[in-house]
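Below is one structure, written out as structure tokens; comments come after it.
Apart from one protein chain that is not included, each protein chain of the complex appears where it belongs.
And now, subunit A:
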């Protein structure tokens, strides 16, 4: 039975399983009720190989962005109204501290990377030089030394990541995005992650991998924010007894978005870009006051970084030094309006190349997820990539040795390599640096520094190596590699243009290199406003704002035709139940009864300890509706469709705390316990709550009862069974909810909606087609 239906017709019974449609007219392939059965049996057949991207992982939990307004909370609010101003002041201080600390961490990363790279290459250089001087055939020694050093460094980085803290792998931007969206990503903001991330990224960059340190800086900023806003450390078991009022997911979220912004601002010297990054990529929840505080943190972060950098560069407190611009200062950046078509073409090329990059990386990530799962293989893979990177670099040097005459007084670190005496190797100039220095050279070196062949080979190598590297178990940023790829083809384009129009004055190498970098970056990460501003700020040049913007816009459009941005792609491969900005209009005819989970485990407001313990042990859920008029022990009730009259919801963490403190009605000093019990007792355990199996409940206590009335959230949100998917989605998205209870007209609980229930409907776009899929969930 296949009837075509136009979207918007109200056939609630339709459950579009896979909907193929073009823009404009939407065609549903109708499945009638019987397909439900097939559907479910298909899901339970485990051996079917479903692509990882098409599976939602059940291991992720939600964060509690919704305040639990139970009686205890209200009591505290009544008492603490005076503390409001103090809290605001402290909030500003914390944001300032986040900015400064993030800047300092960025500094540590920055200087350690520069230092270690310098050490490594000066050593290799002396070996090469001695080889040149000795005039012997000993060029395999520097090669082996190079490979060896890289392998050892990357081994350290990969060990730290794969074995000690796997969440520190990658750029960290996807993880932070998930966190800010309301998904609890385990370990993502722990101090251990921070340490692994910082040390790991230093090793990775110094180990010659094609990675940047920017993504990890952003992640570090987020960890710093989450850490110092809490006034305690669970890792070290220290509680400074301060900032207790910030110990909730909601407050932490704001700080983390500030930390991410401070990270960007330290990484690129772009405070406004940081705020916009947080807005565009990170924060799913945003308000004006928060913007200003985040900007404060960003500003302080850039500022503290610049102070330290000015000391490092030997000009203390000279904060206006152009050397502090990340990509160097652009002086001559004239462009004519007639060049804009050319810029658009560059955007198209960047978009295509970016889409190709993402596709290759997608296939690779799927492969890694399937086959490279043990820690040993993960570390080994990283080492192999490091070895291969060094090999490719050395081969590039060996077979494409771009010798330039040493007429001008050469740099300190120019390497002669196989060049004749009196020449230096331009290829070595590109390869014997940190990736960031190489970008500066591509942007700013005088015309004629690089041959077209050098640029082409360098571009190709860095494209494939970067693609191969991202997703390894090392901390790795993607910004710098992308710009590197783009800058090399941008400069190549300029060289070709120059040879085509030798008399043209508008062919400026820096300009084309920069726009190439922007196009490539836009094609891969698909950000718009924040990237434009970051690039503008990092180059200290507002004149090129329009070309950068055009290039980024076009590359995003072109890239989006083929696939999604690399961060979203990785989020989807991980199976994170991320909620997008807007529900798709294709989902309007899905109703609450389809979305919700149906047999609901409910608690009565006066519940026996034994039943609570059993439920907590047997169920993985984190929130339970509290109801009246419900008898759990009658046989037929679970299937009758309703579960008593809805009163509110209670969280697992609250129940655990109640059990731990033994707030049982039958206790002789029950009244005493209840009197001193405050919201603090619930907050103290945050964010790591004791698991249920670690709480001892005696057989006698199992017969006791708990009165949940003062503790559950009476103002919990509920929706009617008639509510549509978009309505529930918006409720979740705007309020950051964790649970919504579905009730019928008699306020009886019939179902429960969580983040996963919503996120399992996925809309994908490919080549102008829109598809809707319902994803299975893994355990």
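Some observations on this one:
As a working rule, contacts are C-beta pairs under 8 Å (C-beta built on N, C-alpha and C of every residue); 3 or more make two chains touch, one makes a residue touch a chain; residues count from 1.
Just so it is clear, contacts and distances are computed from a predicted model.
Of the names listed as "Osteopetrosis-associated transmembrane protein 1", "GCS light chain", "Putative ribosomal protein L13-like protein" or "Anaphase-promoting complex subunit 11", the one that matches the UniProt record for the absent chain is "Osteopetrosis-associated transmembrane protein 1".
Across A:244, A:528 or A:593, the residue that sits in touch with the chain not pictured is A:593.
For the chain missing from the display, the contacting residue among A:144, A:561 or A:734 is A:144, taking the whole complex into account.
Contact with the chain that does not appear here is found for just one residue of A:181, A:476 or A:748, A:748.
Among A:92, A:398 or A:506, only A:398 touches the chain left out of the display. Think of the hidden chain as still there; on subunit A it touches residues 13, 15, 33, 36-37, 40-41, 43-44, 46-47, 50, 55, 58, 132-133, 135, 137, 139-140, 143-144, 147, 367, 370-374, 377, 380-381, 384-385, 387-388, 391-392, 394-395, 398, 405-407, 409, 412, 418-423, 593-594, 596-599, 636, 639-642, 721, 744-746, 748, 750-751, 760, 776-779.
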